[in-house]
Every structure is written in C-alpha cells, then in structure tokens.
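Take a look at the following structure, please.
Excluded from the complex is one protein chain; the other protein chains are retained at their positions.
Think of it as A and B in the order they're written, each chain with its own count starting at 1.
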Amino acid sequence: MSAARAWRAMSVPMIALAVAGAVCGSAHAAAAYRPRIDYQLNCQGCHLADGSGEAGRVPSVRRMLVPFAEDPAGRRYLIQVPGVSESSLSDRATAAVLNWMVHRLSDVPVPRNFVPFTTAEVARWRRIPLTNVAATRARVQRQIDAHRSSRARSTASRSTDKSPM
Amino acid sequence: MKWFDELAERSARGLAKRTSRRSVLGGLGTLLLGAVAIPLLPAARGAALKRTDDGKNPHWDDPTSCDYWRHCAIDGFLCSCCGGSQTTCPPGTNMSAVTWIGTCHNPGDGRDYVVSYNDCCGKSSCGRCFCNRNEGDTPMFEAGHSNDYNWCSGNSTANIPYHCSTARILGAVR
Partner (left out) sequence: MRAPTTAILRCDLRGVGRSRGLRALAVLAGWLGAAMLASATPARTRPAALPSDVGRHPTVAVLPTPASKHWVWVNDFVFPHMADGTAHLVDGDTGRYLGTLSTGYSYSHLVLSPDGRWIYSPETYFSRGTRGKRTDVVTIYDARTLDPAGEIRIPPKRASDMPVMGDVALTDDARYLLIYDFNPAQSITVVDMKTRRFLREIPIPGCAFAYPSGPRSFFSVCGDGSVVLIDLARDGKVVRHHTDQLLPMGADPVTEKPVRVGDVWYFVTFDGRIVPLEVKDGRAVVEPSWSLTTAAERAQGWRPGGLQQLAVSVPLHRLYAIMHQGDLTTHKDPGKTVWVYDLATHRKVQEIALKRLASSIQVTTDAAPLLFTVFIDGPDLDVYDAVSGHWLRTVTDVAATPTVLVTP
C-alpha cells in the first residue's frame, strides 16, 4: 500500500541522489525513499508495513508516535527503545526513519509545529541504554497523560485548531 | 537438507573467484562498522555469491530451487515445493506477519530487491526442498536480520509450528 505510493514517487535520478546522500529541498521523494527502505529492512519485519505490530508481542506504534514525539521524555524513549537504538542504521538515518514513521504511520494527526528528530538528538540519546524499557515507557506515558489533561484544562476556554495537517 | 554438502562443494569450487572478492567485502565491512550516513544494504555482500566456475547460477529463475535468486537468505523448506509458492502459503497454513527482511540480487534485471521471508505456520514441517543461504544473515543477536529464528514465533494464531518459508518481494532497491 504505502510501498506502492512511495514506489510511484521514485525515479532513478532521485534515488541516485538519495544514495549519494545528497539532501536537497527538491529531492523530497528521494528523501522519503531512503527512510522507507530503511524502515522496511530494519523495522517492518517486526512492526509490519503499517506499524500496527502483532497484538501482545510487538506494540503498535500508530497511536503513540505523535504524543511521544511531542514530549521531551517521549522523544528520548523513541530514540532509546532497543529496536531503534540498537539498529545498524547511522544516527542520521535513524532520525530520518523516526521522522518518516511520524509522518507515514501515525493515526494521530501530526501537528503543524512538529519538531523533526535530528542527527544530533539521536546521537545524544541513542548510546544511553534504557535499563528497563517497560517501566520507562509506563512512566513517560503517565507524564504525557498528565500534561495532556492539564493542558486540556488550561485551554478548555480557548478553541484550539486540532485539524490534521 | 543436502544443501550443506552442496554448499561445501560450492565453496571449494568457487573459492578462487570468491577470495578475490574478499578484499572488497573487507572494505565494505569497514564501512558498515563505521558510522556512515548510508549503510550498505546486505545485498552488497550477497552479490559476491557465485555458484559455478563461470560465475553463473543456472537455477536463479526456478522458485523450487534453493538457487532461486529470492532465496539468497532463506533458511527452511521452500513453500514452492509444499503446495504454496514463493508468495503464498500452502493450504491450511497461515502466514506469519512478523518476519525478517533482507535484500537479494535479481540477475534477471540486475537489480536488488527487498525480500520478506514470511514463514507459513500451523502444521508440522513440510520437509521438502530444504534450503539454507545466508547472504546478509546476522547472528541472532540482531534479531531483525537473522534467519535462525522460527518467525512463526511472532504469530499469535499458530504460535510456532513451522511449515515452510516464502520469499515475498516488497520493492526494489536503487
């Protein structure tokens, strides 16, 4: 499905650009090609093409990516979770895969002011291992929930624009 | 499972050719170990495999052969020999969604493809056409790139009985 879409968007020169590592504004499709392939080769086997995983075994990332990416501790968790931190992808490719996932696999709309993951950010956190993945995740989730409800309270009077981008 | 004999024979025959490529592999290895912006695909390693003295693989296009190009990192019984095909599971089994994914070189068009090795699960082993090739296969420490796990393990329906393996194309590389 999404493979076919990205497939059509690809052309040989664009891929050549991507392979050469050229990052230029016009090569949007090429830039999307590389992380898609990286996701396929390094993540999709467990997380499936749409990120939905396998119930009880591999968690779905579809509803957690955006809320986690919007929270500082959540961002760290996304970088430090073993599937991400221990892959053979470079820091730059890892940042690109995370950004690609946020844009392609999320059920939750990506906010307009989404801050992309950067190479430096991945480099900073990746090599600090999580000692307890489940406990860290639970703590981060609680924190995110708490922020959300307090934000909801404080913005209850204002009408916020929640439309998808 | 005569593959081991064959492989051993192949290794002996094709040795002279392959050793010259080893230095190339060594070079790639260094790149892979270092932090490079674009990691080389496993296919880069697999491309070095040659099956006959003249470098040709006579069975590259036969889905019931271990030498079929898509089988470059498969480990198990070929579903094509078991009532299914390289993309379909045999009747009465179910496909493990969770699996591992690698790349293989297609001599037909000279391109590399992303291959998903989904296992078919829920019955005893098919037992036909055993094949083990390891291009790009990693030790089980790197779970996502290892063909030594029974990927029916990730299937909540069958929950491990392994029948055979498929080799589905997800897309082309380059």
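Following the convention adopted for this analysis, a contact is a pair of C-beta atoms (placed from the backbone, for glycine too) under 8 Å apart; a residue touches a chain by one contact, two chains touch by 3 or more.
Everything quoted here is computed from the prediction, not taken from an experiment.
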Chains in view touching the one left out: A, B
Option touching the unshown chain, where A:A73, A:V108 or A:V133 are the choices: A:V133
Subunit B residues touching the omitted chain (full complex): 1-2, 4-5, 7-8, 11-12, 15, 18-19, 21-22, 25, 28-33, 45-46, 48-49, 75, 98, 122-125, 127, 130, 132-144, 148-154, 159-162
Interface with the undisplayed chain - residues on subunit A: 46, 57-58, 81-83, 85-88, 127, 129-134
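In the analysis below, only the chains that are shown with their structure count from here on.
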Complex contact set, residues of subunit A against subunit B: 3, 7, 15, 19, 21, 34, 37-38, 40-46, 48-49, 53-58, 83, 86-93
Subunit B residues within the subunit A interface of the complex: 32, 35-39, 41-42, 97-103, 114, 116, 142-145, 151, 154-156, 170-171, 173-174
